[in-house]
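Okay, handing you the structure first.
A single protein chain has been omitted; all remaining protein chains appear in their positions.
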Amino acid sequence: MVWCLLSQMTEVQLEMGTLHNFISIHDLVRDDIELILEQAAAMESVAIKRSKELSTKIMACLFFEASTRTRLSFESAMLKLGGSVLGFADVVVSSAGGKGETLADTIRTVERYADVIVMRHPLDGSARVAAEFSSVPIINAGSGSEEHPTQGLLDMYSIKKFKGNIDGLSVSLCGDLKYGRTVHSLGMALSHYDVKIKLAAPPTLRMKPAIVNEMKKAGMEVKEVDSVEEAMKDADVVYMTRIQKERFPDISEYDAVRGKFRISLDEVALMPEDGIILHPLPRVGEIDSEVDATPQAKYFDQVYSGVVTRMAILKMILS
Amino acid sequence: MVWCLLSQMTEVQLEMGTLHNFISIHDLVRDDIELILEQAAAMESVAIKRSKELSTKIMACLFFEASTRTRLSFESAMLKLGGSVLGFADVVVSSAGGKGETLADTIRTVERYADVIVMRHPLDGSARVAAEFSSVPIINAGSGSEEHPTQGLLDMYSIKKFKGNIDGLSVSLCGDLKYGRTVHSLGMALSHYDVKIKLAAPPTLRMKPAIVNEMKKAGMEVKEVDSVEEAMKDADVVYMTRIQKERFPDISEYDAVRGKFRISLDEVALMPEDGIILHPLPRVGEIDSEVDATPQAKYFDQVYSGVVTRMAILKMILS
Partner (left out) sequence: MVWCLLSQMTEVQLEMGTLHNFISIHDLVRDDIELILEQAAAMESVAIKRSKELSTKIMACLFFEASTRTRLSFESAMLKLGGSVLGFADVVVSSAGGKGETLADTIRTVERYADVIVMRHPLDGSARVAAEFSSVPIINAGSGSEEHPTQGLLDMYSIKKFKGNIDGLSVSLCGDLKYGRTVHSLGMALSHYDVKIKLAAPPTLRMKPAIVNEMKKAGMEVKEVDSVEEAMKDADVVYMTRIQKERFPDISEYDAVRGKFRISLDEVALMPEDGIILHPLPRVGEIDSEVDATPQAKYFDQVYSGVVTRMAILKMILS
């Protein structure tokens, strides 16, 4: 992951109508992010009353990796703007995978069926490869363990919506910081803002030094801590992620980590009353269900941020 | 299954616009059923000319258990009212199942994407649990072996459509009465009417005594018989169901039962000329294909009753 290199790609700030592909947070400067967050806010009322703006547009969802949440969020966003949807939800039901076709060929086919392609793929860099071959815009809905840029932006939108602003905040990223693509994308987006970062991960799932260095180079104050407890203290935003069993060769090690990286009411009590807890979901026990009723719990509202943020991106690309 | 308890939930009769969730036949009183059947009849002409009434509404289909028929029937109903559809057709292509998310979390996510959730789930009680967590209406499209309330109502609609009225009829329920959720829902619905019931099932697939007692308590005349032949005699309505091989530990027992619980032209000859045969489909041999051409065979017309009944329910919930 080479942050500086890729961010050279966008010297010029986005203007309405100039967004084509949406591949990486690296392609955006701060003004671009601001513009998207503004558009997302404007979508809040459109999402309720619905629109026919994209009624002549077709969105193709190519999910080479299953994902209910992200796929349905994009579909809901497109339908609320009056558009139509086609695609496949899993590589096993698609000849794309089964018959051994290359990604480039699949893209050059599907671009004839749709006006925009939303794509999730297990390999790093796949979305950028797709964009090279496609004449229609590509939106990266998760590629490898590197990037999930629309998630990063909806997380930013959630922070701004619930905290009012982003500059000046103290943000803790917790859980699997090594393989979790959502924290990578959120970290990149936050690097354009004046925020203090705490990183809390099990020893084997720490964020890669290269990324930590990039964050520091971007001017962020970054501190690595050992436990969720420390991450909660003084945090305006706690971003929790799922720790996947498959990452641990030894199940006992997983069990130890799992018990430690978990937010219950006790941990919530450590954070400021106006702090917020986010999670990209699905969760499998990292946050106790008792926490759901606290005012800090914003992870289900965050789901809705996903719909309006994706409406904003689709509109900016397609209209 | 506790009929009396649950039926206490609805003292007050439905009025147009007051239907929120649609979980169980137990939640309905006779006037509610009548209102839905009337609305379904009104949908017959709408189904042909189509409508845009629900053009700003999104229906999510969450099928944790595969079901082509019920899912496509709901989708057709929603599309004919101008609405849109998203969802998943099988738990294997959804992170909902694969990543170990709870049903409550899935519901609290999907309610942000859609205006109504149609849900099928292998566990008894799942739809009611979903309704507790959802801010948007839940429609139960089959839960466990207990309930399939929209099927119950479309069966009632079919009876009324083809027989003119329901009171005074003699209705035979045949096949798997133990695990078949459709006969449970239909039985509950019929208990609000003045009907005579015959129950014909193999010894190991008889209706549970608790349910039979409830039917009697509701004032129904209930008679258990041993064969399809007896079920056909004098029946205004014969409701046949599929007997699943998996229910029998011994395959020879299954073969014996299968041969006995089967409607051929010989059995049709035993029923009144104006009697009707219904089946929730799919069938796998319980009704000979020769029977399809008889005037009594109404099971394919019953499929269409499903579309108009579900249109009525969607419209009552969403408009």
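We just call them A and B in the order they show up, numbering each chain from 1.
As a convention for this text, a residue touches a chain if its C-beta (ideal position, glycine included) is under 8 Å from a C-beta of that chain, and two chains touch if they have at least 3 such contacts.
Keep in mind that what you see is a predicted model, and the values were worked out from it rather than measured.
Here the missing chain is touched by one residue of A:A114, A:I166 or A:I277, and it is A:A114. Check A:F22, A:F74 or A:F88 against the missing chain and you find that the one touching it is A:F88. For subunit B, the residues touching the chain absent from view are 49-50, 66-69, 72-73, 75-76, 79-80, 85, 89-90, 93, 242, 281-284, 289, 300, 303-304, 306-307. Residues of subunit A that touch the chain left out of the display are 56, 58, 60, 84, 86-88, 92-96, 98-102, 104-106, 108-110, 112-114.
Please note the rule applied: only the chains that are shown with their structure count from here on.
Taking each chain's centre as the average of its CA atoms, subunit A and subunit B sit 41 Å apart.
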